[in-house]
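Okay, handing you the structure first.
Every protein chain of the complex appears in place save one, which is left out.
Going in written order, the chains are labelled A and B, and every chain counts its residues from 1.
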Amino acid sequence: MKSLKTLYIGAGILGTLVLAAIFAPLITSYDPTEQDLLQTLSGPTSAHWLGTDALGRDVFSRLMYGARVDLTIGVLAVLLPFIIGVSLGLMTGWFGGKFDSSVMRVVDTVIAFPFYVLAIALVFIFGPGVKSIVVAITLVGWVAYCRIVRANVLVAKELDYIHAARLTGLPTSRILRRHMLPNVISQAIVFSMSDIVLSILAIVSLGYLGLGVPIPTAEWGSMIQEGQPYILQQWWLATIPGFMVVIVGFALSLIGDGLVSRLER
Amino acid sequence: MSTPLISVENLCVEIKTNRGLLQAIRGVSFDIDSGDSIGIVGESGSGKSITLKAVLGLLPNNAHVSSGKIYFAGQDIAKLEKKARRALLSETAGMIFQDAIAALNPVITIGNQIAEVPRYRLGQSASQSRQTALKLIEQVGISDAESRFDLYPHQLSGGLRQRVAIAIALSASPKILFCDEPTTALDVTIQAQVLRLLLELRRNSGLGIVFVTHDLAVVNEICDEIKVMYAGRFVESGTVDSTFNNPTHPYTYSLLKAAPDPDASVHRLFSISGEAPNLSEPVVGCPFAPRCFAGDTHCLTSEPELLKIAHSESACFKSKDHDKWAASDSKSGVK
Partner (left out) sequence: MGYLTYVGKRLIQTLPVLFGISVAVFTIVHLIPGDPADVLLGQNATPERVKLINHQLGIDRPILIQYINFIKDLFQGSLGTSFSNKEPVTKLILGRLPETGMLLTGGIILSILIALPLSILAASKRGAMRDQLVRAIPIIGLGMPQVWIGVMLILLFGLKFPLFPVSGFGDTFPEHLRSIFLPSLTIAILLSPILIRSLRASMLEILDSDYILTARAKGISQTRITFVHVLRNAVIASVTVLGINVAYLVGSMVIVERVFVIPGTGSLMIDAIARRDYPIVQGVTLYFALVVVLVNLLTDLIHAALDPRVALK
């Protein structure tokens, strides 16, 4: 019962944000990149709910349009690692042997690289932008899914219903897809919730460093960076974008916790 | 009559669970004197371990004594100050557990675990406490104490671990040893060795024993008295001899039938059908009534008290008919 409640609250918060991001043009009439140099750093007014930034851009619109960028990339960036990691985890766990140990060596190597260091190196190679972020997250992210699923497969492999399925002579691919996958994927799904948070954090951090989504596109990380010099006068400029990330993280945590109790029963 | 070492009066324990409050112990009274050896038997969930832990103040966080009194040497332990209570409790009773490897701290050598009480509570010097510990190690039948002193629990076999656990329990020189199924996890031969050790300790140093188990054969071997627990209460209490030969509660009768008879050439597997009642709901009537072969409608409406009957105590309305059960059983068989 309680798990359902956390699930719904989390989904409600996230849903509201997603709707706000989708319908941003309806909620606000300002273009998030339109500058108004006559009205810079204005406080909250009825026209500009959260004031304007140093270039006179409407902060509220930038937050809403920023949600589009951060949420979309955050989710997209997790999709590929999820698919790669789950498939590799299934196969390494199932087949074992040389294939397994060589993939595990790759896993060991990837784990040694701090994500942000690798991401920055890749941005260097591919240039700043969405593509580099997604590539970096994919290169690192699959490892976690692979390990989670592999561990589960190793356990499930010895269970009777899998033995039974094998005895019936079903093709391996079908056993893996129909019998194994549904039983080993739940933990990976739960993890993907916190992984989305991690990838949004990455986008924000790279944005702050000026290595993420190129300016002037509205993005929470670059908003924090742009607001930092005015932190004493207009504290909300840098504070609120970060707070948005906290809210997203909070919602996804709730969803994750709710899923844990729903799925792992 | 002198004051008993431990006296428990109408003890009730509640456990908080996801499904609400569970009445794990529902009014249990008993006395333990030095030199006693009492076996408490019952199915899992009947409250035997909880009883031991409640008496020694070792209940888990989600459980608490909701009513009743516990006296150690005539003193109400609830009224004692923390430090005095801890001293009194540990000087009176020690405890060993089912899983010895879990009961030993994995990162401290066994010698230091045994020497801890002599060193830090009894105020012995480092070398004195080491000597005490070495003596204890020998006392529980572990040879080569010197070289074993510095080993870690996982370096020992299951039987040795349980012996170490006993040595730790004895380190505070208690008069009674509470044993929470200490042999269940062991091989049969090792089990026999540990039981023999307990018997020796009893014989040589007059150690009292309270032995919780579901294994009636073990009780028969090392206990003089038996208490049968069902749904958080004692349903029968008496000497081992009389109870085994002539049970006065239908549950005890069924348990004895369920136990494989070591002498019988043919092992008949017998189990009591039905389930123990859910203690998170109020108990109406005799909790055993739904599974009982002797009960009638009266048993479903009120719960019997533990009363003296013949040679023992029994909580059953039908216990005066206990002689007839065996007779009728031979015709129709207990279902």
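By definition in this document, a residue touches a chain if its C-beta (ideal position, glycine included) is under 8 Å from a C-beta of that chain, and two chains touch if they have at least 3 such contacts.
Worth saying up front: this structure is predicted, and the values here are computed from it rather than measured.
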| item | value |
| --- | --- |
| Of A:Tyr30, A:Phe115 or A:Phe191, the one touching the omitted chain in the full complex | A:Phe115 |
| Touch criterion as defined above, residue of A:Leu201, A:Ala218 or A:Leu259 at the omitted chain | A:Leu201 |
| Selected residue (touches chain absent from view) among B:Ala87, B:Ala217 or B:Val284 | B:Ala87 |
| Contact footprint on subunit A, counting only the chain that is left out | 105-106, 108-118, 120-125, 194, 197, 201, 204-205, 208-209, 211, 220-221, 224-225, 228, 231-232, 235, 238-239, 241-242, 245-250, 252-254, 257 |
| Touching residues on subunit B - with respect to the absent chain | 53, 56-58, 60-62, 83, 86-87, 89-91, 93-95, 97, 99, 102-108, 116-117, 120-121, 152, 154-155, 165, 168-169, 171-172 |
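Rule of thumb we're sticking to: only the chains that are shown with their structure count from here on.
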| item | value |
| --- | --- |
| Centroid spacing, where centroids are CA-atom means, of subunit A and subunit B in whole angstrom | 54 |
